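Removed from the display is one protein chain of the complex; every other protein chain stays in position.
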Amino acid sequence: MAKVSMTVNGKKVSADVEDRTLLVHYLREAQGLTGTHVGCDTSQCGACVVHVNGKAVKSCTMLAAQAGGATVTTIEGLANGADLHPVQAAFREHHGLQCGFCTPGMIMAAVDMIERHGANLDEATIRHELEGNICRCTGYHNIVKAIKAAADQMASMRTAAE
Amino acid sequence: MYETNYHRAGSVSEAASLMAKADDGKFLAGGQTLIPTMKQRLAAPSDLIDLGQIAELQGITEAGGSLRIGAGTKHADVAGSALVQRLIPGLAKLAGGIGDPHVRHMGTIGGSVANNDPAADYPSAVMALGATVHTSSRDIAAEDYFTGMFDTALEENEIITAISFPVPEKSAYAKYPNPASRYAMAGVFVARFKDGSVRVAATGAGQNGVFRIPAMEAALSANWSADAVASINVQADDMLSDIHGSADYRANLVTVMAKRAVAAA
Partner (left out) sequence: MGVQGIGARALRKEDKRFITGKGRYTDDMTAARMTFAAFVRSPHAHARITGIDASAALEMPGVEAVLTGEQLVGDGVGNLICGWMIHSRDGTPMKMGAWRALEPEIVRYAGQAVAVVIAETQGQARDAAEAVVVSYEELPVIVDPAAALQPGAPQLHPEAPGNLIYDWVIGDEAATNAAFAKAAHVTRLDITNNRLVPNPMEPRAALADYDAAEEHFTLHTTSQNPHVARLVLSAFYNIAPEHKLRVIAPDVGGGFGSKIYIYPEEMVCLWASKRVGRPVKWVSDRTEAFLTDAHGRDHRSEAELALDANHKIIGFRVNTIANIGAYMSLFSSSVPTYLYATLLSGQYDIPAIFCNVKAVYTNTTPVDAYRGAGRPEATYLVERMMETAAREVGLDPAEFRRRNFIRAFPHQTPVIMCYDAGDYDATLDAALKAVDYAGFPARKAEAARRGKLRGIGLSCYIEACGIAPSAAVGSLGAGVGLWESAEVRVNPVGTIEVLTGSHSHGQGHETTFAQLISDRFGVDTDSVSIVHGDTDKVQFGMGTYGSRSGAVGMSAIVKALDKVEAKAKKIAAHLMEAAEGDIVFEGGQLKVAGTDKALPFFQVALAAYTAHNLPAGMEPGLKEGAFYDPSNFTFPAGTYVCEVEIDPETGKTQIINFVAADDFGKIINPMIVEGQVHGGLTQGIGQALLENTAYDEGGQLITGSFMDYAMPRADDVPSYTLMTTETICPGNPLGMKGCGEAGAIGSPPAVINAITDALGIREMAMPATPERVWKAIQDSRRAMAAE
């Protein structure tokens, strides 16, 4: 057992956990942030994706202790109060989710993808970039549409802001 | 996962001394293979020594015609490095195709090379570029480093600190992924150096891990073209065979990926 502290969604948190505790369990159980999900045990489905120090990682493939001192953003911390993040809004607008279980990981992966590629995201790139996220409901069609729409919208927001 | 004891090392020497004190310790680099293995209860280290925060393992530099990449450098950083893209574009492309974006944000070159998974991508580049593996105690030539599947020349307690890749004139990597795991079923790295020499190494396909293909190297030295390797086949007997691909199929993929790598270089 050890005390593990980090900043989660802008808040400093800490908890005493076993050293073997994965980041995803630290978030779900110690912090009650159950939006991050566990969909497999071989680090492939991506339902657990969160951002650690600004980068998308699989929180099921990282010990909580490894993230000690880091800044973590989960799906719960993505919206700005009542204002949805453009990617969240696009997933709803384009019906990019059905059962909702893979959705938090998909959205966190999409935000990271858009941050890295900007408006240069085409369908083939989006599909390739989703290699680490599995969805069984949507057939990806509307997820791809949602990410493309969000990328375009975020790019135009940036242009407008400049 | 079995219970374990986590330690965060601040330096290579601290990591080594933590390991010396551990019962049955393991170094934790990016953890993208080790943690899944532990989750499946297939590994039960008493102690994990985290190398992730060691500054001296970071960084990509050019020196004396070679590219030195710190062992702690993440795949995404190798893929995104302007220096790597300029000097060894094949290596940048390889790094950008490992696992998925999330894995690339955590996984490191040192961890991958230390683990020597037969389906990992990096070993092919280390071998084909004739890289040198720098460790906490010595330098190891690629030829001497890989000793078989999941097996390397590393001693217990020896930490990879960096890998130096001689800069080739041309290089490229082509892989065919396993449809399920997306690991390489066959990945071929080709490199041509300024002196005209050529090295070709394949990963994912061989029974003993990464291997060079001398017949292709000879053919490409004489004629650098995809056609030159099109009819050169590796021995199917030496290939892996499993539900995803028979030895014959993997042998075919080695040739096809070699052609595509040459064409892309």
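For reference, chains read A and B in written order, and residue numbers begin at 1 within each chain.
Please note the rule applied: contacts are C-beta pairs under 8 Å (C-beta built on N, C-alpha and C of every residue); 3 or more make two chains touch, one makes a residue touch a chain.
If you're wondering where the values come from, they're calculated on a predicted model, not measured in any experiment.
Give the residue, chosen from A:14, A:34 or A:53, that touches the chain omitted from the document.
The missing chain is touched by A:34.
Counting contacts across the full complex, list the positions on chain A that touch the omitted chain.
18, 20, 28, 33-42, 44-45, 47, 74-76, 78-79, 84, 88-89, 91-93, 95, 97-104, 107, 123-124, 126-128, 130-131, 133-145
Touching the hidden chain in the full complex, which residues of chain B are there? Just list them.
Residues in contact with the chain left out: 1-3, 40-41, 176, 179-181, 243-246, 249, 252-253, 256.
We adopt the following convention: only the chains that are shown with their structure count from here on.
Centroid of chain A to centroid of chain B, CA atoms only: how many Å?
Averaging C-alpha atoms per chain gives centres 28 Å apart.
Flag every residue of chain A that touches chain B in the complex, lowest number first.
So the residues of chain A touching chain B come out as 2, 18-20, 22, 41-44, 46, 49, 52, 55-58, 60-63, 65-66, 68, 109, 112-113, 116, 129, 131-133.
Can you check the complex and tell me which residues of chain B touch chain A?
1-6, 8, 28, 31-32, 35-36, 38-40, 48, 50, 52, 76, 99-103, 105-106, 181-182
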